[in-house]
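I have a structure here, written as structure tokens, and I will follow up with some questions on it.
Note that one protein chain is taken out, while the other chains of the complex remain in position.
Here is subunit A:
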Amino acid sequence: MDTWRPPVQGICLPRSASGPARTGLSPSLTAQARGGGDQRAAAPAQAPPPRARDVTVPRHARVDVPVAFRKEAQRLTMANAAEQWVLVEMVQALYEAPAYHLILEGILILWIIRLLFSKTYKLQERSDLTLKEKEELIEEWQPEPLVPPVSKDHPALNYNIVSGPPSHNIVVNGKECINFASFNFLGLLDNPRVKAAALASLKKYGVGTCGPRGFYGTFDVHLDLEDRLAKFMKTEEAIIYSYGFATIASAIPAYSKRGDIVFVDRAACFAIQKGLQASRSDIKIFKHNDMADLERLLKEQEIEDQKNPRKARVTRRFIVVEGIYMNTGTICPLPELVKLKYKYKARIFLEESLSFGVLGEHGRGVTEHYGINIDDIDLISANMENALASVGGFCCGRSFVIDHQRLSGQGYCFSASLPPLLAAAAIEALNIMEENPGIFAVLKEKCRKIHKALQGISGLRVMGESFSPAFHLHLEESTGSREKDVKLLQEIVNQCMNRSIALTQARYLDKEEKCLPPPSIRVVVTVEQTEDELERAAATIKEVAQAVLL
């Protein structure tokens, strides 16, 4: 009895407490089980055995309730007359019900269970493709061509061919010109001292390094150059890359990862854009040199951070700016940026390819120009392909920051190191820069001069700082189509070239640029250009522009 009782209590309720519908069986079954109705309720257990026999059911279909069980049930109700168990009734009902009914009920219960457990609707199962269908699909598929055809007169298809060195006097497409297009700001490209240093290195090390820095590709020259760059920039450490473009493009993803936030100027150059893309961080673009807009974004982020402080604790924030913007020729307002940096706790990455070796009393770049402590900038990157007239790039800053790139900078770890002769050339170029600090003032003066001379050309607008050695000439009024603008500007470039002034348009990949700058002619000033040449260039541009545009 004890063994039997506990489960019963679990599933059944005393009859007094439950109506017929609560017995757990469907009402019809209960009703059937009741037979005579409620008047039997006083002694429900007495009736079952004789009634069972009354029902005409084939014998084999009857539920065979063991005799012992029935006796037990009777004994129970007899013993506790006050407690009347529904189960007993149910068992009786079950025993009495006709077989077909039980079967029907059973099927219905199973149906309900099935309905409960199966989804209300079923996805139409994709009928598997047969092998033949698959083959047909494969046969049918026609890929696009690997590359779309390029029209013969694509403006970028036919390059200018420079014969001989691309130095101050340059031969472009067979025509001798004065170079106003190469970023050879300090005229170090054909400097005999630089050449001699490179030659000495070539004779000692050969040309290539045959390995990445980690695997016997570190030469003493590389260490020297890193040392010299760090000293020159007055930072703790510098790291060199073998390609200017790869420098900032590798440095950004070394620090900024998925989930981090980067605030970047709209006019940022393509290398920065690619670095940001590789980092997979959240990018917030602020208007070019607009500190109010940057602060607005930073504030928005701050509010966001307050909502989710746990996430904010692991979200790094970076501000990526350029010293002098390649795409606009304008300088970044660094003092304000530094203020914002500390206010909103965002690190500053500064790309100085155009300002390194140009701005500041010693050519240290924007930080020196503004008199800002270089340690306030977390990372400075620049290439050695402009002022230093070599190849490659470098990053400098505190060891805490820079050293990380030795394992995480992709362009550093996975690429062959810089050919030693190029490193040697860069060292010698640094020597020259250190020995002649006056050179930067000369450059600045020349920039100012041509900048002034080019003002007021009808149809062309000068874009860029007056001290920037690379600035842009935009069309004052666009014709409405980029293609036509490009053609017009190219006409100016071509005519200038015919008159011995080598210029070039700033080239962009129209579809790849995040914020495509308007077409422009980029004028580059170098220290080698004499006053005379500067005047002549300005006059030529003016005349040609007038002829073409009016």
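Rule of thumb we're sticking to: contacts are C-beta pairs under 8 Å (C-beta built on N, C-alpha and C of every residue); 3 or more make two chains touch, one makes a residue touch a chain; residues count from 1.
In this text, contacts and distances are computed from a predicted model.
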Name per UniProt, for the chain absent here [options: "Serine palmitoyltransferase 2", "Coatomer subunit gamma", "DNA-directed RNA polymerases I and III subunit RPAC1" or "Radical S-adenosyl methionine domain-containing protein"]: "Serine palmitoyltransferase 2"
Full-complex contact with the absent chain, from A:Leu199, A:Ala441, A:Leu516 or A:Ala547: A:Leu199
Residue among A:Asn169, A:Gln277, A:Asn431 or A:Gln546 touching the omitted chain: A:Gln277
Residue in contact with the excluded chain [from A:His101, A:Arg398, A:Arg448 or A:Lys542]: A:Arg398
Sites on subunit A contacted by the missing partner chain, in the whole complex: 129, 134, 137-138, 141-150, 154, 156-157, 159-167, 170, 172, 179, 181-184, 188-191, 194-195, 198-199, 202-211, 213-220, 222-223, 236, 242-246, 255, 257, 269-271, 274, 277-278, 312-317, 342, 345-347, 375, 378, 383, 385-386, 388-391, 398-401, 403-404, 406-408, 410-411, 413-416, 418-419, 421-422, 425, 502, 504-509, 512, 522
